[in-house]
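All protein chains of the complex are present and in place, except for one that has been dropped.
Labels A, B and C are assigned to the chains in the order they are written; within every chain, residues are numbered from 1.
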Amino acid sequence: MIFLILLKAFLITLWVVFIGLLFLGIGRKITARIQKRYGPPFYQQFIDVIKLLAKESIWHHWIMILGAIMALGGLIATALHVPIAGILPYDSNGPIFLVLYLSAIGYLGMAMGVSASGNPNAPLGIGRALTLMLGYEIPFAAVLIIFMGLTKSSYFLQIAQSQAGGILHWNFIRYPLAFIGAEIAVQAMMAEKPFDQMIAPAEIASGPLVEWPGKFLGLGMIQMGVSVFIETAIITNLFLGPSHNILDFTLKQFGIYFIALCINAVMPRFKIENAAIYLWTIPLGLGLLQMLITFVL
Amino acid sequence: MIDRFTELKKIAQKDGHVLYNIFFGPNHPGMNGNFGYVLDMVGSQVVDVRLNAGQLHRGFEKLMEKRLWVQNFSLIPRVCVVDPDPNEVAYATTAEKLADIDIPKRAKYIRTITLEMSRMTSLLMGMGSVGGATGLYTIMYWMLSDRDYLLDMFEWLTGGRVYHIFNLIGGVRRDFPEGWIDKILELMDYFENKLKEYDHLLYNNPIIVKRLEGLAPITGDEAKKWGVTGPNLRATGVRSDIRIDYPYAAYNEVEVNIPIQEDAKGDALARAIQVRLEFEESINIIRKAIKQLPEGPVRVKIGNPLKLRIPKGEAYTKIESSKGEFGYYIVSDGGIKPYRVSVRGPSLPVGLFLCKRDLPKIRIEDVALWMNTYSICAPDFDR
Amino acid sequence: MLDKIQKDREKRQSAWEAVINYFRKRSLYMLHYCTGCGAIELPPIMTSRWDMERFGIAPMATPRQADILLVTGYASQKTIKRLIYTYEQMPNPKWVLGFGSCTINGGIYWDSYNVINKLDRYIPIDLFISGCMPRPQSILSAMKKLQEMIGKGEAKGYERYKQNYEWYKKNQRKLLERETPFLDGGEK
Partner (left out) sequence: MKIKEMLENIKKEFPYIGTEIQEEKQARIYVCNDKFLNILTYLRNEKFEHLANIFAIDWIDEKEFEINYNLWSYEYLVSIIVKVRIPRDKAKIPTALNIWDHAQIYEREVHEFFGIEFIGNPDLSPLFLHNWKDLPPMRKDFDTEAFSRKAFDVGEREGEK
């Protein structure tokens, strides 16, 4: 039995990494098209990752390696608890609290790893990332509370299944304000502009990635892909109804990512304090308003 | 803000551990050009700045003394890479003043048109880099690919994309090719339409406005005192333009309406918008110059250029480039080479000195923006 | 017997190299460092007309992440110091492209007191591009050529640097850590 779970977890991890990198590659192509360019082929991200993993790596302290592995491990552990079209490695039903808790581990690992690199740009970036996390977790929690209150359950699977019965029952139609709030919060989660202060190249030279050579950068890219997967998967589960098969689910995920990309391409980035204030006003306000409409009126 | 800053500085002086250095440049992505600041930082606040200039120093002023008068035309465009034409015109005009050569009217108009085109390429790069520093890469890519159309026109006219080496002592190298004028008018219409798109994406973008507003403001009097010139000075509301005040080429005949903003605050937003207004004005100047374009030759005969001697004397010419006052002071001892050429670059007072006043009040995320809105061009002060 | 094992290992290694070289050539990260005027032609080849990202060449922010170092034009004494730092920071395998005639023999600045003349005395260059400045087409074709060379495993500048480390260091020290003036009568 345990082997079955491990096999399932392994296959899901492969799928998550594959889809994450594919999304990043397609994302590069779409961004290029918005910028009136031809763009790289959609499989470019796979080539990049393989090349980076074969490259020489330099580390200054063993904590760097531990941090990188912990960051990726934390994110994959998160991904294993988000239902993909109802599929989970074991019957966890996608516990919301566990997912929120685990997703922070990724950043903490990253913080630990890059602080050991000794480059001053890296802690600056991590400081921004953690500030931003404070910014988006609160509006996101507000949105989650609505659905937890409605379904009386703290599991993604139940929330997804509660929307059964056609597109009109999907949450993004029934609770549009919450959807917009969550979209903005997810934009920040994926570190897409206007919330990419953490890796701002012109300001802090790519922040945490600054001292990551070769394999570290390769792991970092996989990590980015996985986090894109997780965040789109969460939104899909919350708002876009129950999915019948994995293709359906992936297409919905891509829809979410596509919106994020389009916003990303035409927005400059906020200053970090403006970003946090913005996240605490607009998306949180929308979430609270939705809560008011749903529960009081 | 100021109070917090002084407090931070005090902490930094007392405790060496909280203070750290960031090498902002030369290979920092926010830096355009091979130049660097060493920033002393506390947290994300800059408390002090040291200069790391000289990476682009090629000893131009020395090399020009070693080359013939005409040979120098291949050197001088390289003083400012993004806006090379003002250098050529400034050098040629000064030499013509010394040799008392009166160049044909058509040549003056051609110089005016190429100068404005060069200004447009540089302004496009300047506007785009504001987008680049804030992460709005789309506008940067659009502007740079539009800049290519102008470079194509340059290539058609002069044979070079970036360095044109088009001016000579006594005029310009060649007349407009057939069909060139129709094409450039077409291109001006294209840019006028494009400006609306740029406005939507860049200048009306609330985040850009929010980030630029109130960043590193400077008043008109201060700007004059610190040697700030050109668009940056006009952004403080001072009506000053060398094209009108001390005309060269055909600017005494072509009407120039200097764009001045109402209630100009002199902050980064005013500077960024000033660049956009200048771009619009350049389109108008090119149209007017083409309308008034006289017929005639484009060059006077100066004899064998390799044996060209300029009479003894010295003179100064200043040119309004896209970044400010570009000036060439040339001393001739009557020989076949200049005795001394001194270049006044527009970025030097800002990039090397004003930074000591402005940078220690802002944070790391605004350093690149500060540089881009002042349109600092490293090669012209390194020379 | 031992020979055979050795040979087998080499064979495996070269097969592995051949596979990995394909990925290396299809994905080149270029360091964002404008050393000279040639850098002005880099933005155009990133934009719509030429768009080098379709060949997998993308700009990167720091030397640690980069694969190719572009020396875009003349290198002054201060720049060569940065270039050496940058080059030694980059992880293997790494390649250097020399832009324009300034990197080949000093170009227009051949007699300048602050511009070095032959860049390949200080760091190993894999490919030179002629011209002042090189047009975007020639830069792009040089990139393709470099990709070809990487695919065949010919571009081995970084190994040359390792083998002739002493020689390179000697040249670098002669320039950067001099203690006496080069010319007579040089006192301040």
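Quick note on the criterion: a contact is a pair of C-beta atoms (placed from the backbone, for glycine too) under 8 Å apart; a residue touches a chain by one contact, two chains touch by 3 or more.
None of these values were measured; they are calculated from a predicted model.
> Could you tell me which of the visible chains the hidden chain touches?
Within the full complex, the chain not displayed touches B, C.
> Using the definition of touch stated at the top, determine which of B:K66, B:K105 or B:R363 touches the missing chain.
Reading the full complex, the residue touching the unseen chain is B:K66.
> Which is it among B:F23, B:W156, B:W180 or B:W226 that touches the chain not included here?
The missing chain is touched by B:W226.
> Quick one: which of B:L168, B:L202, B:V238 or B:A272 touches the chain that's been left out?
Answering carefully, the residue with contact to the hidden chain is B:V238.
> Among B:M31, B:A53 or B:V89, which one is in touch with the chain left out?
B:A53
> Residue by residue, what part of subunit B touches the chain that was omitted?
51, 53-54, 57, 59, 61-63, 66, 97, 224-227, 229, 238, 240, 245-246, 314-316, 318, 325, 327, 329, 331, 339-340, 342, 344, 348-349, 352-354, 382
> What residues on subunit C make contact with the chain left out of this view?
Output for subunit C: 76-78, 81, 105-106, 110-118, 121, 164, 167, 175-183, 185-188.
In the analysis below, only the chains that are shown with their structure count from here on.
> Suppose each chain is reduced to the average of its Cα coordinates; what separation in Å results between subunit A and subunit C?
37
> Residue numbers in subunit B touching 2 or more other chains?
As it turns out, subunit B has residues touching two or more other chains at 29, 141, 145.
> Using the touch rule from the top of the page, what residues of subunit A touch 2 or more other chains?
Within subunit A, the residues that touch at least two other chains are 35-37, 201, 205-206.
> In their shared complex, at which residues does subunit C touch subunit A?
20, 23-24, 26-27, 32, 47-48, 51, 53-56, 58, 61-62, 64-65, 67, 90-93
> Report the residues of subunit B in contact with subunit C in the complex, numbered from low to high.
Those residues of subunit B that touch subunit C are 26-27, 29, 32-34, 54-59, 62-63, 66, 74-75, 78, 81-82, 125, 140-141, 144-145, 147-148, 151, 161-163, 379.
> Touching subunit A in the complex: which residues of subunit B?
20-22, 28-30, 41, 44, 131-138, 141-142, 145, 201, 205, 207-208, 210-211, 364-365, 367-368
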